[in-house]
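Of the protein chains in this complex, one is absent; all others appear in place.
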Amino acid sequence: MSVTLPAGQVYVPGGGGGKPAPAGDNYLNHGTSILSWALTLDHKRIGLMYMVGVLSAFLLGGTFAIGLRTELFDPSPFFNKNSSQAWEFYNHMFTMHGAIMVFLFIIPAIPAILGNMVLPLMLGAKDVAFPRLNLLSFWIWVLGAVLFTFILLGGVVRVSVPAATWNGWQAALDGLHIGWILPGGLDTGWTFYTPYSTSKSTAGVVPATMGAFVLGFSSILTGVNFIASIHMLRAPGMTWFRMPLFLWAIYGTALIQILATPVLAITLMLLMAEKILGVGIFDPALGGDPVLYQHFFWFYSHPAVYIMILPAMGIISDVISVHSRKHIFGYTFIGFSSVAIALLGFLVWGHHMFVSGQSPMANAIFSLLTMSVAIPSAIKVFNWVSTLYKGDVRLTTPMVYALYFIVLFTFGGLTGLFLGAVSTDVHLTNTYFIVAHFHYVMVGSTLFAFLAGVYHWWPKMFGKMYNEKVGVIAATIVFIGFNLTFFVQFIAGSLGMPRRYATYPEQFHIYHQISTIGAYVTACGLILVLCHWISSLRSGKKAAANPWGGNSLEWHIPSPPPHDNFVGKPIGNDPYDFSQWKETGENVWEFDPSVSPTPIRARP
Amino acid sequence: MSTISPTHTATDPHGGHGDHAAHPAHLAHHFDDAEQQYTAGKLGMWVFLGTELLMFGGLFCAYSIYRSNFPEVFAYAHQFLDRKWGAINTIILIASSLSMAWGVRAAQLGQQFLLRVMLLLTILGGAGFMVIKTIEYTHKYHSHLFPGRVNKFSAAYAGEKVVLDSFMSEHEGSEGEPAAKGESTAGMKTEAAPAVPATPVPDAIKPHLTVVGDGPVYIDPNAGQGDAAKIVPNFSHPAGLTPAMLPASAAEAHVSAHSVMVHDNLTLTEQKRVSTFFSIYFLMTGLHGVHVLVGMGLIGWVFLKSLGGTFGPEYYTPVDLVGLYWHLVDLIWIFLFPLLYLIH
Partner (left out) sequence: MTLMTNSIFSLLGEGRTSLWLPSNGSNFAGDIDWLFNIILWITVFFTVLILGLMVYFVIRYRHTAGRMPEPSTSHSTTLELTWTIIPTILVLGIFFYGFRGFVDMMGAPPDTYDIQAQARTWGWTFTYPNGATDENLHVEANRPVRIILQSSDVIHALYVPAFRVQKYVVPGRYNRMWFTPNFIRGTGATTETLDFYCNLYCGQLHSNMIGKVYVHTTEDYKKWLADAADWTKKFTPLQAGENFYKKSGCMQCHSMDGSLGTGPTWKNLFASQQPLADGSSVLADENYIRESILYPAAKIVKGYNNVMPSYLGQLKDRDIDALITYMKSISENYKGSPDDLNPKMPPSVPVQLNPLDPIIH
């Protein structure tokens, strides 16, 4: 399926015809006022704004994680007096950690930052299909983040005043039915399980669910935008099977975003109605069913896990192929496995309730479907490894992250088998085994893929290169720290350590200590990554248009891209055919139109 | 295998970006031509409508689970909804859908005046719908059938006069034991005391209730004095609560009353559940009402644009998309009406 240009046409990198942008003009300096950023319709600028916001959220969530691990290193000093505040403080910390990381960081991380940044570039488009919606979705995200911050501040106030004073305030406000003004933190866990969230927990549940509700709309708008863009804005010549795999992954992600998020929205609305008005859908005293809430919630939140991991897989497919100079192995299988994961992901939510007392038939079906998700995941891993075969593997920073991703995803994925099998899940559910499993998948895999993607597209985004050695060292520190933190949690969990415990029996002490040390190592590594970025921005070498020799369309235009991305229309080509690019210097590849692209069928 | 078709040349048909003069005013810079923009908009709208359906789907799901668990509660509670108003509203919405579709057609044919008239008619339909909804909501408010912890059917309901006061000052979770506290603590010595304390029958709703004739009288020791103590226990009538299943005398008593089932015949728990029915009712119709308002706003926006003669055979995307949205709003009501008003 080679591209044949019409007679008389000469391929021009970055498209042809039209007027080129003035020299030195790019999206970063195209307008410098604050409003030119805040009201920009440029997908690249919106991506960058997301990056600042989402990474701030990550910093906040990470601070809570360090707080948790510090407390768990040795809980005894915190709990030596007869006060409930210490327990409460711990509960607030793990809730805020989970809620911020899930709703504000992992879900928007790859689609909203990297998706916005490179999806139109990869499509050969000037922007996403609906730029105004895109901007709206960013500001909705900000609104959601503000609501979460509001709870956070409430939590700070709560732990800093005496309990009696606090209760007095709250009673007064409750009397006026505006208890939510003083949210007092959030202690339900990020899942807001009923009836605890509706009957016992602090008033912070209302702004928190409101925040998640609002963030859901941000997610939906992004999803609608990406689906329409991929359907409508592909460059001429870019058939579905000539899209970069990152786009397939984003497509699968967008499908989940639009299909699952509305259900979360309505669930949270019911939860708010229950908390504020006393509606009894989830209240057993009124004939409601608290487990129904869990079904509703996981109908969204399990697919949400795939919102987190699918785009990560897309990044890895691209990074591995480009940095080993090899055509991706088994393109079709990888592409279809993305969509298969997206669809199967909708049918497995019940595996969160294996021990809730639901019917054995339901358990059987959910277990079987859960198991089947393992198959497309396995296909992807084998295809990635096969891509390396006979390649020209360059251990650049993004490649190192991608390889670490394969390690972590293999661990995370295979430990899922323990949890998909019903009888072993009965023993392991809600223990640290679960905690370790989903951190391997959601943090290990997604975070590493995110970092791989950021490093991969960094030269494109900012037009600066970075020091590879420092990058690789930082990646390795994060990798070691991460494994130290979470591998022992598998053991603690299978021995029976329950999650969300502020204190724990003696026999688990050693695991918690190792885990905490690992958390500190991870934090050091991530701080190094941040410094690395800053130093690259300040003093990085200027990046070439194509520093890696990639062939997807974003590498055909200057770094950083001009405001309008492409001059005229580019031609979609096989993104994994690198034969037309020649390495002419360190991190500089030049397009050589005299070489004809490798026809796919003729490739040996 | 595939060659690039001549229409998709490598050069930009519009001579490159930044040359806005070459574009029609309504064509965004990142689209090739009006058709692509129209198709993209339509696709986006359909996807968005899909998410809307799923959102209502969550409520429909909650509705069906609750209804299948407690069919008698729904059969009882829906009597408080006025079918007449519901039917009128259905007709109004269907008619407004027609005028909307007509409007789209007018836009496509460039009939500016007809388009404006049709858009106005559609807005009028929406407004009529909302007015009727307001009438219905007001009725319910006056009969204390609102979502919330304190309404006619909740245990803390204390009658016409005090209900709003208690609603305002009600302390979270402090309802539930109104009858059990106070001087009757002695009654609690028995372990068999019911978990759900009895509720006095409020004066305000007595006129609405038919007194059950010769049914067994059960005195709840915890229920205070007087009429409040005459609580019909839940074992006196089987679960179905349909007249056929009531004792003969009670069923006869119903015949004279205007409704099939009466408040007294519900067990205390069922009375509480009735308020959940109204919560579902208000959530569903409320969310739908918000959609109607949004739709009216959007149509109003399209109307204002149509005054400038923006739309014609070349460009009618906004009219078409808003029309799609309006049909969805209509469609949802067509499901809501039978599910809420026409239950058996």
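Note that the chains are named A and B in the order they appear, and that numbering of residues resets to 1 at the start of each chain.
We adopt the following convention: a residue touches a chain if its C-beta (ideal position, glycine included) is under 8 Å from a C-beta of that chain, and two chains touch if they have at least 3 such contacts.
Here the structure is a predicted model, which means the values were calculated and not measured.
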| item | value |
| --- | --- |
| Hidden-chain contact residue, picked from the options A:S372, A:S535 or A:N587 | A:S372 |
| Sole residue of A:N383, A:S445, A:S536 or A:N573 that reaches the chain not shown, by the stated touch rule | A:N383 |
| Absent-chain interface as seen on chain A, which is shown | 74-76, 79, 81-84, 87-88, 91, 162-164, 167-168, 170-171, 187-189, 193-196, 199-201, 284-285, 289-291, 324-333, 353-357, 360, 363-364, 367-368, 371-372, 374-375, 378-379, 381-383, 385-386, 388-395, 403, 406-407, 410-411, 414-415, 417-418, 420-427, 429-431, 490-491, 494-496, 498-507, 509-510, 513, 576, 600, 603-604 |
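By definition in this document, only the chains that are shown with their structure count from here on.
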| item | value |
| --- | --- |
| Length of the line joining the C-alpha centres of chain A and chain B, rounded to whole Å | 36 |
| Chain A contact footprint on chain B (complex, rising order) | 1-6, 8-12, 15-19, 28-32, 36, 39-41, 43-44, 47-48, 50-52, 54-59, 61-62, 65-66, 69-70, 73, 147-149, 154, 168-169, 171-173, 196, 269, 272-273, 275-276, 279-280, 283, 287 |
| Footprint of chain B on chain A - complex, ascending | 1-6, 9, 11-12, 15-19, 120, 125-131, 133, 171, 174-177, 179, 199, 220, 223-225, 227-229, 231-233, 236-237, 239, 258-259, 261-263, 265-267, 269-270, 273, 277-281, 285-289, 292, 296, 564, 567-571 |
